[in-house]
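Here the complex is missing a single protein chain, while all its other protein chains stay put.
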Amino acid sequence: MNLDARIPDGPIQDKWDTRKFQLKLVNPANKRKYRIIVVGSGLAGASAAASLAELGYAVDCFCYQDSPRRAHSIAAQGGINAAKNYRNDGDSIWRLFYDTVKGGDFRAREANVYRLAQCSVNIIDQAVAQGVPFARDYSGLLDNRSFGGAQVSRTFYARGQTGQQLLLGAYAALSRQIGLGTVTMYNRSEMLDLVKVDGHAKGVVVRDLVSGEVRSHAADAVIIATGGYGNVFYLSTNAKGCNVTAAWRAHKQGAGFANPCYTQIHPTCIPVSGDHQSKLTLMSESLRNDGRVWVSKKQGDKRLAHEIPNDERDYYLERKYPSFGNLAPRDIASRAAKEVCDDGRGIGDTGLGVYLDFRDSIERLGEPAIKARYGNLFHMYQKITAENPYKQPMRIFPAVHYTMGGLWVDYDLQSTIPGMFVCGEANFSDHGANRLGASALMQGLCDGYFVVPYTIGGYLAGQRPGAVDTNHPEFRKVEQEVEDRTKRLLAVKGKRTVDDFHRLLGKTMWDGCGMARNKAGLEQAIRDIPVMREEFWQDVKVLGSAETMNQSLEKAGRVADFLEFGELMCRDALAREESCGGHFREEHEIEGEAKRDDENFAHAAVWEHTGEIHNSIRHQEELVFDNVKLAVRSYK
Amino acid sequence: MKVKLHIWRQSKKSTRKDFKQDGKMVCYEVDHVSPDMSFLEMLDVLNEDLIRSGEEPVAFDHDCREGICGSCGVMIDGVAHGPEKGTTTCQLHMRSFQDGAEIYIEPWRASAFPVIRDLVVDRAAFDRVVQSGAYISVNTGAPQDANAIPIPKPDADKAFDAATCIGCGACVASCKNASAMLFVGAKISHFAHLPQGKVEREQRARNLVEQMDEEGFGNCTNQYECEAVCPKEIPIRVIADMNREFLRAKAKEE
Partner (left out) sequence: MSWLLSFWRSSIGGKVTMAVTGLMLFGFVVVHMLGNLQFLFAEPEKINSYAKMLHDLGPLLWVARIGLLSVFALHVTTAIRLSRANRSARPVAYQRPGTVQASMASRSMVLSGFSVLGFVIYHLLHFTLEVPAITPEFEAQVKIGEEFTKNVHSMVKTSFDNWYIVSAYAVFQVILFLHLSHGMQSLAQTLGLQHKRYTPIIKLTSFGLALVIAGGNMLIALSVKLDRFLPDLGLVG
């Protein structure tokens, strides 16, 4: 497997300019002859599809939702980072770059992260020009706030729905192109496989979720922007439909999958309320700006929050990380919560929760000020829990939120399959082992607006447009495989529902490959998952037919892929004998903090599929740090 | 808790000619419902029961389950998204219902939203309205610095109030006339309050209204049911904004 990242030479500040100059250009008159498939319509997919169509390419865009506006980017609450330094607090591209590399626990690729920081400023300009209503202060200028893991105020936000507003911006740009006829949009269409011709990605096979029809689409290049795989845990903050299928199918067709074990557990989610729980709800990290996290100093303390006097409360983040306090990065805050809960000091009936308390801020700033900042979040919390966070502290617990791992890409965002590009959460490149708050929106849009529209041209310039159409036998073959698989799912006619299996897999993953991992647990999961998979194919019960809308069938296909992917994830976690960012191996710690092993693991682990998951080959892309010094990541 | 559900079941897609397509209300009982469940989790429980008993589960749209993607939405006892104000169906919890309650669940009803299956409707009409002009025609590139155009906070707030629309379609479903004017008004109002949006304001107002009419939505008779059920509580002010923008555009048309 060729893992040459093809990073341009020269000083890091100049690399992107260098690459943009090196890339071959496609003659403007020829652009319309090239067709590009974009799978996914979230921030990365919508922005890429729109930008490519603006350049003149013919674009086909696919999403499984009923409208591109519903992609799960929409749910991001807190904000988007940009090194604008509008606050004059010492921010710069270099500082954003440094914070991101450090925040990722030195497991990201320097050159990509630097480019991300450079493009961050353009994203804000672009979004404002599109009419995204960012928060403003009374001077009419853009407002900022600080976010976990940063000591500068560089986060732009739109009340508690930055994700929706940015996505609506990208969706508007995409809609404009659809209206102009340059993008053909396929709603309710799920990519079920990638089609390669002579080693190059040349199309996809999709299932129309309304008619059930399986169809091929050919193109000159394919962009995968299908998000992360957090739903392998069943319970996560991802949307119910989020899945690994597109990425996993591409992986099975030969794309390297990098660092699948890197998952982010977000510290501020609403705790599980019962077995019926279908998903978890995040409370924006921005709440930690004014909320203080605490538990009782006593184990098994059953007193109500207001009955516990101040000196019996343990504000453990402030105690352990005095300089960052409640704003410690996500992985650290999550782990600290787990630690106090493991210590028997968790709150509520389950003991799986900690307090996020606004009492002091309300006293200091007054309720109206807190309401103005977080009103909609408090409202949402109250709706879900029936508790009033103005009167009693919020209960929070960590939950799976984001996956840093993903399909391996080079500097140009091209995967190991030529012609297949991967953008946004679906790729692996920018966040290392942990993502900082407000960086996901930044990366999705950076990839889609500013990177892939350039780099894909470099690939296309070497390709004859329209070289392959869907009459090519490869398409027939893959279509047949997809149809067979669907038929097999319907033919099992077992006894257990798809959700049964998904819940079971989720629990196995959470126990074995969750917030803290160890060898024994991972090995157990690696033994359990194949058994589960076997049972799935013998005992799953999917009713109805393949020729109509069939939501159980859709779910079954996704869970079948999770059942394969979960095993790879555990294998990756087992192989990474160190702790870094979101990957915490209990065997590798110093005083409860993650202990990295830079000597042996300063690399991205890239998996190659060879037929059976247990035979997958682990390759390495060595990460070179020329510009930042590898250091123990300290937030104390 | 225990609830008795009456749910619209329809296996074939509606067509312009035949909207009902042999659909009918079917009664189901669900026990072991917890008050902490969301409404959709209650439907999950029903569906698991149905699958185990060999009956096809009820199809319904949903995705984020945190009230922002706008996928979910059903009529609950004749009210879009159910009895709680400013709440999507996924954020509605069973504690809002009495034990033993009898609940009627129907899909959005509008000729512009044909039923695809059970409670799932086709809302592509909304997308087409947006495609007709609910955007600012700016290409990806290097626009001026974001702070180059200050926007008075009250204007920015008004734009935001309109931009919170999640496109769920509850406004259409609840309107006695199946009018989409709250949705379209929100789009027009969002851009009308921003300096960036002013350049194309007339064209936008004309095109959106034209597309809205073409889709076969009804006409607003100012009953404000849409405002009452909107999960993002978008004010009917946006409809007045749209009317003004449209009049202005028509008056200036050459």
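Every chain is named by a letter (A and B) in the order it is written, and numbering of its residues begins at 1.
Keep in mind that, in the parts below, a contact is a pair of C-beta atoms (placed from the backbone, for glycine too) under 8 Å apart; a residue touches a chain by one contact, two chains touch by 3 or more.
All values reported here derive from a predicted model rather than from experimental measurement.
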item: For the chain not depicted, the shown chains it touches; value: B
item: Selected residue (touches chain absent from view) among B:Ala142, B:Val199 or B:Ala240; value: B:Ala240
item: Listed residues B:Ala59, B:Met75, B:Ile116 or B:Ile234, member touching the removed chain; value: B:Met75
item: Subunit B residues touching the omitted chain (full complex); value: 6, 8, 19-20, 25, 75, 77-79, 104, 106, 109-112, 174, 176-179, 181, 209-210, 212-213, 216-225, 227-229, 236-237, 239-244, 246-247, 250, 253
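Keep this in mind: only the chains that are shown with their structure count from here on.
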item: Mean-CA-position distance for subunit B and subunit A (Å); value: 27
item: In the complex, subunit B residues that touch subunit A; value: 11, 13, 34, 36-38, 40-41, 44-45, 48, 51-52, 54-57, 59, 61-71, 84, 86-87, 91, 93, 95, 116-117, 120, 122-124, 126-127, 130-147, 149-153, 156, 159-160, 163-164, 166-167, 190-191, 194, 196-197
item: Residues on subunit A engaged by subunit B in the complex (per definition of touch); value: 47, 50-51, 54, 65-72, 74-75, 84, 86, 122, 124-131, 133-142, 158-159, 161, 163-165, 168, 171-173, 175-176, 178-179, 185, 187, 210, 237, 239-241, 273-274, 276-279, 281-282, 379-380, 383-384, 386, 449-450, 453, 495, 497, 499, 541, 543-544, 548-549, 551-552
